[in-house]
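The structure's right below; bear with me while I get my questions together.
The other protein chains are all here in position, but one chain of the complex has been omitted.
Order as written gives the chain letters A, B and C; numbering starts at 1 within each chain.
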Amino acid sequence: MSGIVLGDNQYGKAETHVVRVTRDAAAHEIKDLNVSVALAGDFADAHLTGDNSKVVPTDTQKDTVFAFAADGIGEIEDFATRLARHFVDEFETVLRARVSIEEFSWSRLAGHAFERTGPATRLTTVTCTSEKSSVVSGITGLVLLKTTDSEFHGYIKDRYTTLPETRDRIMATSLTARWLYDSGDVDWGASFADASRLLKETFAEHYSLSLQQTLYAMGSAVLEACGEIDEIRLSMPNKHHFTVDLKPFGLENPQEVFYAADRPYGLIEGTAKRQGVPDRPEAW
Amino acid sequence: MSGIVLGDNQYGKAETHVVRVTRDAAAHEIKDLNVSVALAGDFADAHLTGDNSKVVPTDTQKDTVFAFAADGIGEIEDFATRLARHFVDEFETVLRARVSIEEFSWSRLAGHAFERTGPATRLTTVTCTSEKSSVVSGITGLVLLKTTDSEFHGYIKDRYTTLPETRDRIMATSLTARWLYDSGDVDWGASFADASRLLKETFAEHYSLSLQQTLYAMGSAVLEACGEIDEIRLSMPNKHHFTVDLKPFGLENPQEVFYAADRPYGLIEGTAKRQGVPDRPEAW
Amino acid sequence: MSGIVLGDNQYGKAETHVVRVTRDAAAHEIKDLNVSVALAGDFADAHLTGDNSKVVPTDTQKDTVFAFAADGIGEIEDFATRLARHFVDEFETVLRARVSIEEFSWSRLAGHAFERTGPATRLTTVTCTSEKSSVVSGITGLVLLKTTDSEFHGYIKDRYTTLPETRDRIMATSLTARWLYDSGDVDWGASFADASRLLKETFAEHYSLSLQQTLYAMGSAVLEACGEIDEIRLSMPNKHHFTVDLKPFGLENPQEVFYAADRPYGLIEGTAKRQGVPDRPEAW
Partner (left out) sequence: MSGIVLGDNQYGKAETHVVRVTRDAAAHEIKDLNVSVALAGDFADAHLTGDNSKVVPTDTQKDTVFAFAADGIGEIEDFATRLARHFVDEFETVLRARVSIEEFSWSRLAGHAFERTGPATRLTTVTCTSEKSSVVSGITGLVLLKTTDSEFHGYIKDRYTTLPETRDRIMATSLTARWLYDSGDVDWGASFADASRLLKETFAEHYSLSLQQTLYAMGSAVLEACGEIDEIRLSMPNKHHFTVDLKPFGLENPQEVFYAADRPYGLIEGTAKRQGVPDRPEAW
């Protein structure tokens, strides 16, 4: 195969769903995680000749997740770091380990019983090489809606534009936000709580002239309050709620009855970051 | 087509997703509903000859949902009843109308802004004929887990049985419960709150020897406390959490580390009902 | 709990995903099945007191599926019958066993390699008691579309009707059809092939005045040609394709550009059956 070469590659075990119960207190605690591992490194032989002598099997990665869980989880950023660091330190052929975790939330019903809450899920991705590591955390599936304080007008009109301008509309989204930490020395739980709260509060309180403006306000609010965060990326589908035309039925519709559409949807993606802080594309 | 006849049939518009905002208070209210209509009646001509003269188009059904929403929603049982009654009363050819609604829940963030909560969803199905009506309400997607107080032993063993008996396991499920009301004169919101609370409380507090026992205890608790409910049907997938064998790694696992499996799963379905109350299969 | 009694109940292992390879020929064969078992019978004790002495664990049911697969699958109707009969014959407490199977289809790429085809999936549900058994087979996920030969007009208009009549529209659906056999002595593979072919052919060739008419024509065609089938139930979502209004852009749209909507959708359900054949509701 002259002239053809192996490019970027990684492999790992995805979506190991582990539940860890802590039983030493009167009331048990649970952590419910979906863990994905991806390793990059010296794996050309496996690709070129099928020689697996440098390969850590994905099955072993799964076993490692379970074995490490025996020591307790703690914050997902710490658990992911322990795992990623293990793969890089233990295996010469692993040059980069990336561990991504989804944490599902539960609230206690009574002593040992829990109810799943949601739909929002906490996220982290920890990336380690032998020299450095990075932590990106976030939230996904945070569904937000405001019934007013959202306008959209003043945009470009061309021959294909039929959208009427509006001074009052529903704004709704299912937010995914991911943010990059400046170091590994953070109170992860507190930082997640702060960032999540600020995203919600800003969505609620911001008077919106465009979804882009709201997105940037939300990102900026997190950066302003959370000095440990260098950059935040937000993905906000614009989940359209169309005002139903009730005139054919002799009825007014003063922004009260809406049709919630599935597709198509707007998809607004943006980033807020600190000026002068170098980009770290490998972290994401 | 001699000897071939038309059997049971119904049709309607499914999954009209309507959001109703009430704007008259300082803080807006929202109702977020997915409404499905199914009509049965004198529709043989449409099937046999394509003569639609007795057919209410599904598009009209959708329009009707939106138009009725303009008058406000109230409790979903009332909204479904108004719709179902309308189709039966208005159209001679409609002999039975069934309106099913999913209601998604939101919590207020601030004045006019909301966050979607879940994953549990409130349900109702109202079925009307010219003479009577029935209301079945319920909840779906209620994900519950308890870390102890669940045993499973004493079952039949045959040549294919490999499952070890256990005195302590995780019990987890994603509950769907639907209950039949004895009349249409009920405080729907209060009844839903009571039934939902009792299902959760009983799951939490019941010491379980089998998932069937827990299911029946949950159903019975609702019937005991809610005199307006005649029958309750529960569907409880047994979402298996397997204790991971950590011995190969030199580790104990005193019921702390679990693998949460997707499939296969147990599926336990059962009914609790009041003795002597006649069955109403048409309601479900 | 005086006055509260146990009603209908069943339990079993759902969605055991088994792949069976037959290796004795030069070219291997595969069967890819998702098997669900549901047992009903003398299980009141498990519900009322947690006494499991009459319970066949769902784990054993799963084991049985795998063990029976070792003997080969054959047609899914035969495999389901063997399983259902086993549970009824082997266990006194099992009064009714229902085994439902989805079979995923694969086409051969070369000797031992296969490509998954679809999206349509073959179905069967076999229900056995000690005295009798029934077989319902079918197909689901059969997505069909015709670009013309479909009209819809002549329907009831009321104050909520805005739908314009049409003499030419796209008709599209994702068909689920299930049919009841008159006995257990059928060439299952040939019958499935015939019924599936007739459903497609009739959809393709029928000039439609309503989706109901097409549905009934499809069902009737199966009954006319397949003497072994007593009844067929069809569920046909009307997957709306709306003609896009291109006039604002100075363009005509002679039924060429369509917006394919997700929700809401019409849902048309109907049955064709042989006159005089008794209903067997327990089979479905």
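By definition in this document, a contact is a pair of C-beta atoms (placed from the backbone, for glycine too) under 8 Å apart; a residue touches a chain by one contact, two chains touch by 3 or more.
None of these values were measured; they are calculated from a predicted model.
**Q** Where the complex has a chain not shown, which of C:187, C:256 or C:282 is the residue touching it?
**A** In the full complex, the listed residue that touches the missing chain is C:256.
**Q** Based on the whole complex, identify which of C:144, C:209 or C:283 touches the chain you can't see.
**A** C:144
**Q** By the contact definition given up top, give the residues of chain B that touch the hidden chain.
**A** These residues of chain B touch the chain that is not shown: 159-160, 162, 248-250, 262-263.
**Q** May I ask you to list the residues on chain C that touch the chain which is not drawn?
**A** Residues of chain C in contact with the hidden chain: 16-23, 28, 30, 32, 63, 66-67, 69-70, 106, 109-119, 142-149, 170, 200-201, 203-205, 241, 244, 246, 248-249, 251-262.
**Q** Can you list, in ascending order, the chain A residues touching the missing chain?
**A** 1, 3-17, 36, 38, 43, 46-60, 62-64, 67, 90-91, 93, 151-158, 160-163, 208-213, 215-216, 220, 223-224, 231, 233, 237-238, 263-276
As a convention for this text, only the chains that are shown with their structure count from here on.
**Q** What chain pair shows the greatest number of contacts?
**A** Among the chain pairs, B-C has the highest number of C-beta contacts.
**Q** What whole-Å value do you get for the distance between chain A and chain C if each is reduced to the mean of its CA atoms?
**A** Once rounded, the distance between the two centres reads 38 Å.
**Q** Would you kindly tell me how far, in whole Å, the mean C-alpha position of chain B lies from that of chain A?
**A** 31
**Q** Give me the residue numbers in chain A that touch at least two other chains, ranges are fine.
**A** 248-249, 262
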